[in-house]
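Shown here: the complex without one of its protein chains, the others still in place.
Right after this comes chain A.
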Amino acid sequence: MSKVKQIFANHKAFVGFVVAGDPSLDATVDNILALAAGGADLIEIGIPFSDPVADGPVIAAADKRALDRQVTTDDVFAVIRRVREQSNVPLVFLTYANLVYQVGYQEFCRRCAELNVAGMIIPDLPYEEQDELLAATQEFDLDLIQLVAPTSKSRIKKIAQRATGFIYVVSSMGTTGTRDNFQTDLRAVTDEIRQYTDTPVAIGFGIHTPEQAHAMSQVADGVIVGSQIVELIEKAGDQAPEQLTAYVREMKRAID
């Protein structure tokens, strides 16, 4: 069983997200550790990209803040190295295809394996374009997390059959960012996925309140929170680690 899949084995998982380098590399180390302390089961580390087209304004602004400080992919790997001195919390990367392509798919995966990063989520690398990266993730025993969208329809079967780690179900159309309502019939989507695979399913995009997290945990094996955490980090300043730990605890209670 893959490292990521194990996380979902006995309980509903809480997956958090931070943009590496926002507001600084030091703060990112502290914030990751704070999420882990609150009980985050898996943390997505965003490698900032100049043009994050799948992301809404909150995460895009965080990417920009990080890039204005000249954060590079190498810096992000250095952050992980520092986290690993203190914590074995499961980590995956979330970034765009070009950044991984520039490092080289194989080299990127090698460096992930070296730092015990369990896999990656690449929102602009759909099924049809994955072959090369997939080969590299398999070589290093990493998970290439598959995404399923409300529009995936007849594509769900082939995506589910390829999935390892977990399947990232996009709750709604559009970019990342908090939402108050979800139009998509998520139970129908998760039910269909489960016809084809026993890979766990986590729902992301828009979730920010404990009530939403609780509702999502009724249909999925985990919930993913991105923009809300990024916004909390932006607003809390020095208080961010403390608030992150408290926030994760509250969300964990809601989904347990």
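Just so we're on the same page, contacts are C-beta pairs under 8 Å (C-beta built on N, C-alpha and C of every residue); 3 or more make two chains touch, one makes a residue touch a chain; residues count from 1.
Operating definition for what follows: contacts and distances are computed from a predicted model.
A.B. asks: Pick, from "DNA protection protein DPS", "Protein-arginine kinase", "Permease" or "Tryptophan synthase beta chain", the protein name that UniProt gives for the chain of this complex that is not shown.
C.D. replies: UniProt lists the chain left out of the view as "Tryptophan synthase beta chain".
A.B. asks: Of the listed residues A:97, A:115 or A:134, which contacts the missing chain in the full complex?
C.D. replies: A:97
A.B. asks: Would you mind spotting which of A:175, A:197 or A:245 touches the chain that isn't drawn?
C.D. replies: A:175
A.B. asks: One chain isn't shown here. Among A:4, A:149 or A:223, which residue touches it?
C.D. replies: Touching the chain that is not displayed is residue A:149.
A.B. asks: For chain A, which positions touch the chain that isn't shown here?
C.D. replies: Residues 49-51, 53-54, 60, 67, 72-74, 96-99, 101-102, 123-129, 147-155, 159, 170, 173-175 of chain A touch the chain absent from view.
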